[in-house]
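Here is the structure we will look at.
A single protein chain has been removed from this complex, and every other one stays in its place.
This part shows subunit A:
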Amino acid sequence: MRRPEAPQPAGAAAAEAFSVALEGCADFAAWRLAARRLLAAGIPPESVEWRTPEDPPGLFGGRPPPEAEGPPLPVPRDFVEMAELAIRHADRERFALLYALLWDSQTRPGLLRTPTEPRMARLAGMARAVRRDAHKMHAFLRFREIGTPEGPRSVAWFEPEHHIVEAEAGFFVRRFAILRWSILTPRRCAHWDGAALAFTPGARRADAPAEDAAEDLWRTYFASIFNPARLKPDAMRAEMPKKYWKNLPEAAVIPELMQGAEGRVRVMLGQEFRAPRRRQKAEGD
């Protein structure tokens, strides 16, 4: 890769505008390839515009970077891991932020190992947000089963915050390889037919089934496992923010559980001790 001791001739690449058109919103490999080309050509971050299919047509209209790639970049593994996550973030500046860090690390070798540097902290925050989004998807996505001519199919509607459907589809394959399923989201959908994954553009909530026969039992379980003597709605909302509730079948009973809690506890605390009944006999089958 070009070393900083060999600065670009002023007015050459530096002044020109470049535009990188990425085909996916979370395509790490494509970003990395573009970044390597840009670095090899000595093109500074401020001359690059990063675009995805989600962006409106550019005002800038720069040309694509030259295709010469340069050698692989030695970057810390932690940085790569964070970058792979941050690429999925909804923040439009994610590509530019990563490239700027890479660019500056050429003159400041320790940069990518300094978690306290402001941009590195921002990157860590983005990676954290994406990880959390993925975790919430694993946790809060709910399948509903429908009958189709080819047999039962499990369909879920979920609204992730970031571009995580492609990356997280594997989790659902590993877990539910035996089922046939579709995960519908506003930006991207994933489908598993028992053997292969396919992705299609976004869907609408109405495209997913509206109910499932098991949900009533699930709500019963949710209501019964709740201990009214320990009511702590803030702790619940911190982990299961309200924005998820509309797609969680069990959330429908939360208000009544909270309203009833106090009364139930008062009864337990103030109860008269009833005479214990006779010891029951060991029960048979």
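One rule holds in what follows: a residue touches a chain if its C-beta (ideal position, glycine included) is under 8 Å from a C-beta of that chain, and two chains touch if they have at least 3 such contacts; residues count from 1.
As a convention for this text, contacts and distances are computed from a predicted model.
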| item | value |
| --- | --- |
| Undepicted complex member, UniProt protein name, chosen from "Rieske domain-containing protein", "Putative DNA modification/repair radical SAM protein", "Phosphate ABC transporter ATP-binding protein" or "Transport permease protein" | "Putative DNA modification/repair radical SAM protein" |
| Which residue of A:156, A:169, A:189 or A:203 touches the chain not shown here | A:156 |
| Touching residue (missing chain; options A:66, A:115, A:202 or A:263) | A:115 |
| Residues of subunit A in contact with the chain not shown | 110-111, 113-116, 118, 121, 135, 138-145, 154, 156, 171, 173-179, 212, 214, 216-218, 220-236, 238-240, 248, 250, 254, 257-258, 261, 265, 267-271, 273-274, 276-280, 282-284 |
